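A single protein chain has been omitted; all remaining protein chains appear in their positions.
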Amino acid sequence: MAFDYAPAPESTAIVNIKSSYDLFINGEFTPGGGTPFTTINPATEEVLATISEANQVDVNRAVASARRAYDKTWSKLSGADRGKYLFRIARIMQERGRELAVLESLDNGKPIKESRDVDIPIAAAHFFYHAGWADKLEFAGYGSNPQALGVAAQIIPWNFPLLMLAWKVAPALATGNTVVLKPAETTPLTALLFAEICQQADLPPGVVNIITGAGETGRMLVEHPDVNKVAFTGSTEVGKAIQRQVAGTNKRLTLELGGKAANIIFDDAPIDQAIEGIVNGIYFNQGHVCCAGSRLLLQESIAEQTIESLKRRLQTLRLGDPLDKNTDIGAINSREQLNRIIDLTKSGEDEGAERWSPACAIPDKGFWFAPTIFTNVTQAHRIAREEIFGPVLSVLTFRTPDEAVEKANNTQYGLSAGIWTEKGSRILWMANKMRAGVVWANTFNRFDPASPFGGYKESGFGREGGVQGLGAYLNVEDPS
Amino acid sequence: MSSLDAQAPATHKGLHAFLAGLPGIDQVGAEARAAALGTRSIKKDSKLWAINTAISMVDLTTLEGADTRGKVKAMCSKALHPDPTDMTTPSVAAVCVYGDLVEAARSVVGDHIHVAAVATAFPSGRASLAVKLLDTAEAVTDGADEIDMVIDRGAFLSGNFSKVFDEIVAVKQACGSAHLKVILETGELKTLDNVRKASWLAMKAGADFIKTSTGKVTPAATLPVTLVMLEAVRDYYQETGTRIGVKAAGGIRTSKDAIKYLVMVNETVGEEWLTPDLFRFGASTLLNDLLLQRQRMLTGHYSGPDYVTID
Partner (left out) sequence: MMNNNDRVEIRKTHKLFIGGAFPRSESGRTFEATNSSGEFLANMAMASRKDARDAVIAARAAFASWSKATAYNRGQVLYRIAEVMQGRAEQFVQDIQNSEGVSIKKATKQVDTAIDRMVWYAGWADKYAQVLGNTNPVAGPFFNFSVPEPTGVVAAVAPDSPSLLGLVSVIAPIVMTGNSVIAIASYKNPVPAITLSECLATSDVIGGNINILTGDPADIMPWLATHADVNALDLTGITNTELITQLESDAAGTVKRVRTAPADPDFYATPTLSRVRAFTEIKTVWHPMGV
């Protein structure tokens, strides 16, 4: 008998999914006036729940609720008390961690080992980290009396639903703002469970409002005149539209957008760890990662054997049931996204790149895409320039460090970069030259609430996390 | 990775250059990979298969100053029939004893399982080459068909790789037809870079197996160290087509841990290595936990220590 791992599914008994969900406004669940929509399990295409859609009236209600909470309660609380609420939320997220993880995997399609070991613990950590800032803002380097902005409109993507919520909500609340948050239409469930957590924490009504809907709801939220701050994570295309929408208003804006990161492997790299870094860089979360290492830059002298090693490694990746604890590659979040990946990979083939995937059984139902490598890719190919947001790696080569830098930076994006070499001074030289907001040297896709995250160029502006992230939600009086 | 002609006798200068040219290991990354493999969840049929496989890979070991023929013989009986209540339980791969007790062991196990002897001034390796060779030859003469030798860690750490290499070559010769396991004592080599270097050094010098530890130094076997050794074995196979075995020895006490090692073997070098010919556990207390878990798998309820034998 071969060592085939038997199915090891995480139980879904811990989660109680309701048949329908309302909006969360002013501390209560309340029906929306729009057209309800469904959210499905992308691994099975089964409907999980029906979700309320927020229309203009609901957006107005949510913003009014946030404004009222800001004026009447939240802005009057001491920083220490705000912090206590955040600590409570962090603890409840830990307590209900397994439930959140299962729900996240059901709604998003990501492997349970990732929701369990990455998304949920780091989300809780974000609240814990920011809780401690709430009464220490005068020490954060923004002057002696930094002030909240007011009502923050926050729009988050479907790739890390709860984690992106934490990245947005935790700093906003810690700095004294109230929020209206719109989760992605394909992954609203953990945000709605988070609403329950706010209730359990006795967070004052209106401090956090969660409204569901698609792009139109988001647009209404961004354009609402009583919003002081807009924070968006998502595609560069939508980010640009939002930047246009807020033009001429005094709304503060932070954008965390797309990427096309280079993961650069030198011939003196710690090669076994580099292989892991490549795999983690592009196949983590099905490649639905804005900072994914989607362009592999290999030094020519090691290109062939590295690709061979990488292919061997890919054969051990296990694609399938997201709830199976041994699954490495889960489901693609939506049919729409799957079609985009199919379209872009087809362009890769049409443009002459060489495509390879390991033999891997694809389930009959649901949205799936086998881990894929394209070799013989040049900078001119679409798959080397456009964000695929899927488990698809484009492999390019370079000869010298200068060429690696040139190719790495030759993109309109600038979110992240990876560098693999055992030579310390080369790491620092390279790190300095990367036009990217996060540089992982001899590691990849690491996240921490204390570590600021955000892009250069068209990958957006503003930072999330760390002391720098606080600035996105604080008002500092400047004389000029 | 540097090219390698493992078939050709390495010149000492070439050996230094070759070892220096091996790719580096990032400790944090290697530990993260080992930990990630450790999160695999092995259930049901796969778990029973893994437990049986693990039992068949155990080198049941006693290496105490207080060892006697009686103690060794009792252990050997257990090695043949680990669970007297269930004769479908596989035998272990080998017993592992000091050289002077090889004859006692062989008298019990016959040809059914291997008898391994620790040799070459185990565990410190602090003796002349002549003593080490005699130690080896006597064990082989007494019936050992596997020799677990220790490398000269002092020589290795002082950069005298050729001394280590030459000793392995000489001991291999003294082994005759007996299989040679080379103990790196990774707990004294400290860095994973050293583990990779020592692994290659041993394989090039003729080791049939590379083994983590004597069990006398803490830490003994760890998942990251074993990962690095498995990677070396994998790369050596890619270069030469020869499969070298790996023995994780010391510190592995639970079935859960043993299964983590099997997962690591499976996903690093592949299924071909999931055989006692290519992977072993050097252990004493591990066997009983494997037996308890096996009983649990077969009966559906938890067993207790009184239901496995203490030898």
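For clarity, chains are labelled A and B in written order, and residue numbers in each chain start from 1.
The rule is simple: contacts are C-beta pairs under 8 Å (C-beta built on N, C-alpha and C of every residue); 3 or more make two chains touch, one makes a residue touch a chain.
Computed from a predicted model, the values in this text were never measured in an experiment.
J.: Considering the complete complex, identify which of A:Q243, A:T316, A:N376 or A:N410 is in touch with the unshown chain.
T.: Of the candidates A:Q243, A:T316, A:N376 or A:N410, A:Q243 is in touch with the missing chain.
J.: If you put the missing chain back, which residues of chain A would it touch?
T.: 125, 141, 143, 236, 239-241, 243-244, 246-248, 255, 257, 412, 427, 431, 434, 436-443, 446, 448, 450-454, 456-461, 463, 466-468, 471, 476-480
J.: Which residues does chain B use to touch the chain missing from this display?
T.: Counting over the whole complex, chain B touches the hidden chain at residues 26-29, 31, 190-191.
The working rule: only the chains that are shown with their structure count from here on.
J.: Compute the distance, rounded to whole Å, between the mean C-alpha positions of chain A and chain B.
T.: 44
J.: Looking at the complex, which residues from chain A come into contact with chain B?
T.: 1-8, 113, 117, 268-273, 276-277, 302, 305, 316, 325-326, 422, 442-443
J.: Which part of chain B faces chain A closely enough to touch in the complex?
T.: 1, 23-26, 28-30, 32-33, 39-47, 49-50, 53, 228, 231, 262-263, 266-267, 271, 274
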